[in-house]
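Before anything else, here's the structure in question.
Shown here: the complex without one of its protein chains, the others still in place.
Going in written order, the chains are labelled A, B and C, and every chain counts its residues from 1.
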Amino acid sequence: MSNIIYYVSFIILGIGIYGIVSQKNLFKQLISLSIIDTAVNIFIVALGYVEWGEAPIYSTITPVANFVDPLPQALVLTAIVIGVGILALGSVLLVHINEKYGSLDPDEIRDTREVVE
Amino acid sequence: MQSLLLYLAIGALVGYFLSMINKRLGPIVLLALSLYGLFTLWNMPIGSVEDLFGFEDILQFTALSKYFSIITLIVFSCYAFFNIVWISKAKRPYAFSALSILTLFGTLGVFLTPHLIALYIFWEVAVVASLFIVPMGKEESKKATIWYIVISSIGSYMFLYGTFLLYSKFGTFNLFEISGDIASEGTGFKWLVSLLLLGAGVAKSGIFPLHVWLRNVHGNAPDTFSAVLSGQLVKMGSYIIALFLGAFPIATMFSQFYAGVNIFSYVLIWLGNISILIGTFMAIKQNDMKMLMAYSTVANGGYILIGLALLDQVGFAGGLFHVINHALAATMIFLSFAAVVYRTGTTKIDEMGGLIFKMPVTFVTYLVGIISIAGIPPTSGFVSKWMIFQSLISKGMFVTAMFTFVGSIGSFLYVFRPLAGVFLGQLKRKDKDVKEAPMIMLLPMIILVALTILWGVFPQQVLVWVTDVQRQFGMEPFKFDGTVLYSNLGHWDSWTVFVMFMVGFIIAAVIYILMPKGKKIPLDDQYTSGEFLHNFDLYHYATKYYAFLEREYEGHPSFEDWYTSIVNVLKAIGKGVDYLVRRTASAYTFWMALVLALLLWVRW
Amino acid sequence: MIALLIAVPLVFAFASIPHERLGRYFLPFVAMFNLVCLFFFMHPEQILEVGKWPAAYGIALVLDNVSYPFLIFVNFLILMMSLSATLENRYGTLLLVLTAAVNGIMLTGDFFNSFVFLEIISVIAYIVAAHKDNALGAFKYLIFGGIGGTMYLLGAVSVYVKSGTLNMAYASFITDPMVVPTICIFFLITFLVELKVLPLGLWAPDVYSNGSSVTPIALGSIVTVSLVYLFSRIFLNIFDLPNPQLVGILAMVSIIFSELGALKQKGLGRALSFATISGVSTVVAALSMRESEITSAAYFYLFNDVVSKFILFTLFAYLGERGFKSNKTAGIAFTFASLSVVGFPMFAGFWAKYYLLKALFQVNSYALPAIILIAAVIEAGYLIKWNVELWYKEEDREKDREDVEAEKAEGVEEVEEVEDFVPFGAQVVTLLLALTLVVVGFMPGLIHDQTMSIANHVLDFRPYLDLILKGGM
Partner (left out) sequence: MRRVWAILVAGVFLYFLVGQFLPIIPTFGNVDLFARVAFDIINKSTTTNYNAVEFKKSKDLEDGSANVVTSIVVNYRSFDTLGEVSVLFCAAIGVGILASMLKSKKRIEFEEHKVLRISTGIVLPLILLFGAYIFIHGHLSPGGGFPGGTTIALGVLLLMLSNNEFKVTNVAKYVEQSAGAGYVVIGLMGMAIGGVFLMNFLPTGVVGNLFSAGVVPIVYTFIGFKVGAELSNVISDLREG
């Protein structure tokens, strides 16, 4: 039962996948992608947890090392920034799509495109 | 041989740039090169071996190489000669000349090497070079090019697959090294390899079921190039068939089936039968004279295949002999058509008529050509057909003999259609000012006529080449003595027959000259008693010429349609793929899950 | 020293921010600089531990006999693209970063680092994909590539969890038969997405067919080559490919279906996009065999496919479907490239097919050759159709021109004159590449020797490990 945090992150990831497949609105798909990112980040941080470990910072409270694994945290830091970049990019793309087709619903977009073709 | 190929490769470039100075220089380069090639290869001893560009012993000059190279070079020299004038009508003269030279390079290369990969390379060079000449023809020729490349690719990739199969078994690409060991392999392997290797030959020489490209390509290619296509490039396919049937010990590789013919040959013979049938009946139907001759090529490809597949003393020789006959005849006929089109600008039979009065030499060329195709003495066409018949009858293969016989009768019918429609009958009003083709065009046609009749009367020279081939492949050579040819059923003296024919011809000519001539009435008068006509062509008597025959097989299944519908099915699948592409990322995620599930389900 | 290949493009990229057009002028010089460095100052078998941290702790950049030829090829392609493509404002900066990223992904010996570079490439790919107002295609790619990237991240992290380090060489000590396939599935999904093997490569046609002179070349040529490198590094060198038969079958299905998709297309751009999918799928199918001759042939195939598609896409971007009448050089390059793609003799493509078939038959694999040849028949059909149509188009065009002139005479001014202008740079580049194909067609040894050496090195893990351990311990 100690693995519950893993299950939680997997379930969030599943929710993200479910969102991407089930949602028609493209913006909701982008949000689902962001949810997946978050889930993976939670999972990675959880992987580095050592029982009774502390935040990996030398300070007056923790002058001597009894830390959780800092490396996954560093990786997550990078992953978060990448996620932010993709989120920003995706939203601008959506602005473009909305301007071009007047909608973010793929069905409506397809209708307008087929008229054009 | 190496130097000849090198000259040809360089010649292609030289031809291109010289053409820019004067269009006519391109064909002249080709002519010079083919005459040079003819001279060299004629004198080359059989069995010489040479390197090519540093690859050792790639080129090998066999009797079969010699035979096919000489046919090729004759056809090409006549074609080049003819082109000197005709080139002014070509759409892209520079590229036309250069690519023609490249085609010659490719085909000669095919004949000169037993190394299967080198052969494939030369083969594809010839295909690509000719490929880009074809769309210079009529409007539909672009579509014809697709037929050409697809069917040709099917053939050549079958060949490539077979080549690599052999390589993986024997570790060499040299055909003659392989042929010694292949008999000991498993039956399935032998069938597969033989069928794959012959695939290229079948596709190229227009044998059923890969015959469909001929009508489009020969019919729509530039007029003179059709002569090369039918007279020469198709013979590349015959070469492949002859090479493999000769070099492989087919007789020991496959079990005997019927009358001393093994099962593999029997399959080929049936393909030949069907080709003859299809070619003949479809040719009867055609209104376009070039397409008509294209189907005739299919039928004659069938003859050659039957002859070669018989693999015996008489039949194999007959098949080889038929190659040269058909090459000459087809070249002659297509060149005369080119001359007609050069003057009248159309290929439709019912738009012409009575050109005998305006273009007598062209008419004679065509006449001799069709006589040879139909297999009437004293032309060489008779000799080869006689040999094939002899072999079939002596083996008791009466069904096949019947097919070939039907083909012969049919060829009388279809060759007569352009004869009557184009040359005989009455002159169209729009053709009043048509002149005979220029002298330079007539000369190669006359040379071809002379060769056909010469080899029809004195076939020794050709038979020497043919028997050389047979000897080299370890077959019993065909027996002949001067102009007398022997088979198990009897013999035949072409000189005697020629004399008898000449006597008959002279008698007929005398009667024709002495007899009173008929009176000429304009064509339309015959039908309408002088009424006004809206469409003259409908009343042209070449329209629906063989309606009584065509009615019998109207609505027949068409392989062209069948292949087109296969392509349509493929396109429908492609449309499905395209549909998937146009979905959103949601659908893609589904595919990702599917792949993931597959990866989990199929355990490592 | 080898870090310069990444640092210099990045410095120039950052330096070019305020001036929108500066990036595109930097690009050729940076690519040239990289090539000069690679040729004269860098030689294989060296390792750089970034920041002087031992390989297991920090990040190691490895220049070995596998990455060296790949780097030269990719930087050469970048140089060519910088000369041929029409770069709009600020795309130059992006492509500078792309240069750094593809160099990085080929040099790095660290899983997470390769993930970061993969993401740089992806982000640039999404932006470049949106070129020519193609936001919808780019968005589909973004969602799909986003999930793929996440998978790669999970894979990299599980490598860390199992081996305690992110270094590729050390990671290969994971031998647990339960663990390796699971990790590899993560990576595999990403690669199947990014390398466009069909059920997962469905994004590609929409993205490539936008008619830009940058998108298909940057993504289809440059990025593809670098990802094929990473694919072979991970699956041939470090881990074993999980379930190679299945991957092979997927790739074969992909070859056939993409060719059918291309056959159906009415537009040249989409047809070429599908052809690209088929080309890369062939490479993946061949690589999944894990045999040195086949691998070498696969790299040869990749070389030919990438160079030819470079030419085809560039000319398509400039000429569209307008014919070669006024652009003979372009036409010749186009024809050479398409003949090479199909694999006609005397072009590089023939030797690619030759070596591939020969090697496949040697290991008694008969299905893939058959599929490659069937695909070649279909490919020949539609590519030759396009060639013929574009070469022999002049009649219609002349008619058009007459119409245009007639309409002008009548005073209709709004008719746009169709310009068949291929920029000088693009003409030179495409012709040069086409000649390369011909030269390689006559002297296949030039490339084959290289690919053979790559293949031998990539299938032998020892030199890579030695290189890193010598530097690390």
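Quick note on the criterion: a residue touches a chain if its C-beta (ideal position, glycine included) is under 8 Å from a C-beta of that chain, and two chains touch if they have at least 3 such contacts.
What you see is a predicted model; the values in this text were computed from it and never measured.
Considering the entire complex, the omitted chain makes contact with A, B, C. Among C:85, C:123 or C:467, the one in contact with the hidden chain is C:123.
Although one chain is not drawn, the whole complex shows that of C:38, C:56 or C:230 it is C:56 that touches it.
Looking at subunit A, the residues touching the absent chain are 2-7, 10-11, 13-15, 17-19, 21-22, 24, 46-51, 55-60, 62-65, 67, 69-71, 73-75, 77-78, 81-82, 84-86, 88-89, 91-93, 95-96, 99. The chain not shown here touches subunit B at positions 586, 589-590, 593-594, 596-597, 600. Contacts to the hidden chain, counted on subunit C, fall at residues 3-4, 6-7, 10-11, 13-18, 48-54, 56-59, 89-91, 93-94, 97, 100-101, 104, 108, 112-113, 116-117, 119-120, 123-124, 126-127, 130, 133, 135, 154, 158, 160-162, 164-166, 176, 178-179, 182, 185.
Simple rule for what comes next: only the chains that are shown with their structure count from here on.
Per-chain CA centroids place subunit B at a distance of 44 Å from subunit C. Each chain gets a centre from the mean of its Cα atoms; for subunit A and subunit C, those two points are 28 Å apart.
Each chain gets a centre from the mean of its Cα atoms; for subunit A and subunit B, those two points are 67 Å apart.
Among the residues of subunit B, those in touch with two or more other chains are 582, 584-585, 589. Of all residues in subunit C, those that touch two or more other chains are 139, 142-143, 147. Note for the complex: subunit C touches subunit B at residues 139-140, 142-144, 147-148, 181, 185, 188-189, 192-193, 198-200, 202-203, 205-206, 242-243, 245-246, 250, 257-258, 260-265, 270, 274, 339, 342, 344-346, 350, 354, 357-358, 361-362, 364, 366, 369-370, 373-374, 376-378, 380-381, 384-385, 388-389, 391-392.
Listing the residues of subunit C that touch subunit A in their complex gives 112, 116, 119, 122-123, 126-127, 130, 133, 135-136, 138-139, 142-143, 146-147, 149-150, 153-154, 156-157, 160-161.
If you check the complex, the residues on subunit A that touch subunit C are 17, 20, 26, 29-30, 33, 36-37, 40, 43-44, 47, 71-72, 75, 78-79, 82, 85-86, 89-90, 93-94, 96-97, 100-101, 109.
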